[in-house]
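This report refers to the structure that appears directly beneath it.
Missing here is one protein chain; the remaining ones are kept as they sit in the complex.
Lettered A and B in written order, each chain numbered from 1.
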Amino acid sequence: MSHVRYFYVWIALLVLTAITVTTAGLNVGRVGIIVVLVIAATKSTMVLLWFMHLRSEKRLLLKLLVPIAIATLAIFIGLTYTDILTR
Amino acid sequence: MELEARDQKVFSRVGMWLFLLSEILIFGGLFLVYAMYRAKHPADFHAASMELSRFDGTLNTTILLTSSLTAVLAIFSLQELNKPRRAALYLAATIGFGFAFLVVKAFEWGAKFQHGLYPRAAELGTRPHGEILYFGLYFTMTGLHALHVIIGMVVLSVMLAWVLGKKVTQQRSAVLENAGLYWHLVDIIWIFLFPLFYLIS
Partner (left out) sequence: MASHAESAGHHTAFPWFTDHGRRPGLRGFLTSTNHKRIGMLYMAAVLSFFTIAVILGVLMRIQMLSPDSTFLTGQAYNAMFTVHGIIMIFLVVIPGIPTIFGNFFLPILIGGEDMSFPRLNLFSWYLYMTGAFVVLASLVLGTGPVDTGWTFYVPYSLKSTVNVPLAVFGVFLLGMSSILTGINIVTTTHQMRAPGMSFFRMPLSVWGLYSTAWVQVLATPVIGITLVLIMLERLFGIGVFDASKGGDPILYQHLFWIYSHPAVYIMILPAMGIISDLFPVFSRKNIFGYKTIAFSSLAIASVGSLVWGHHMYVSGQSDTASIVFSFLTFLVAVPSAIKVFNWVATMYKGSVKVDPPFLYALGFIALFAIGGLTGLVLGALSTDVHTHDTYFVVGHFHYIIFGGMGFGLFAALHYWFPKMFGKTYDFKFATVSFIVLFVEFNLFYMTMLILGWAGMPRRYYSYLPKYTDLQVIATVGSWIMVGGLGMMFGNLVHAFFRGKKAEANPWGGATLEWQISSPPSFENFEKVPVITHGPYVFAKEAKAGEKGK
């Protein structure tokens, strides 16, 4: 296993950062929040898979943990929205 | 039958990930509050975010991403290459980047204090509700994040000492791995904080 892959991931992260900063400056309206969140999610996934070694993780439990956390948060936020957005 | 016979390293990784889960949910609660108030005051949030420096935010993002790289290289140097001194150097770099992050953040906060854009400040009180909430959340979330950066730096410093003192070695590196996981989580949280506070279009 070589350490070069870590540099590739780092470059990718910096590129994605540049993209998200530029997009924000373009004033794309409501789509903007979705784009930045998708890019942030992509960056985080790369950190999780390569820097935090989830890609080579064998235990199913550990690979499921972050999806479980995201799902939990999504439910909490989603159900709270049913109140906040309909008042 | 002894605990040592079982894989202590595996336990500690499982336990660490579960702990990270709880950290995600702590910040998650704050993201929930943010989501609700941004939905109610989209224009105010945009206006308030114009007060922040996108340059500083981008700089800090770059700093933390690079610190994540040096963190994982530190672990790689010890676990795969068995070069504790190189690992120590990478750890020192990571801590240094953490310090740089905090310096930039301190300047940012200082600028806000100067412009009266902090909770209970007179100037902020004249702004619309959405902006007051934005800054309340800004200080809370970046403040809690900075606290975690400080904790991470302390933990990494202890790792640095232990690597140099041979308490953490190629064979016994679980605690270093876990420290790395913690630092990466701190990075991931910032990856989300950055666009949510600095890049509102």
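We adopt the following convention: a residue touches a chain if its C-beta (ideal position, glycine included) is under 8 Å from a C-beta of that chain, and two chains touch if they have at least 3 such contacts.
Keep in mind it's a predicted model, so treat the numbers as computed, not measured.
In the full complex, subunit B touches the hidden chain at residues 1-3, 6-7, 10-11, 14-15, 18-19, 21-23, 25-30, 32-33, 36-37, 40-41, 119-120, 128-130, 132-133, 136-137, 139-140, 144.
By the touch rule set out above, subunit A reaches the unshown chain at residues 61, 68-69, 72, 75-76, 79-80, 82-84, 86-87.
Keep this in mind: only the chains that are shown with their structure count from here on.
In the complex of the two chains, the subunit A residues touching subunit B come out as 1, 3, 6-7, 9-10, 13-14, 17, 20-21, 23-29, 32-33, 36-37, 39-40, 43-44, 47-48, 50-52, 59, 61-62, 65-66, 68-69, 72-73, 76-77, 80-81, 84-85. In the complex of the two chains, the subunit B residues touching subunit A come out as 10, 13-14, 17-18, 20-21, 24-25, 28, 31-32, 35-36, 39-40, 54, 58, 61-62, 65-66, 68-69, 71-73, 76, 80, 180-181, 184, 187-188, 191-192, 194-196, 198-201.
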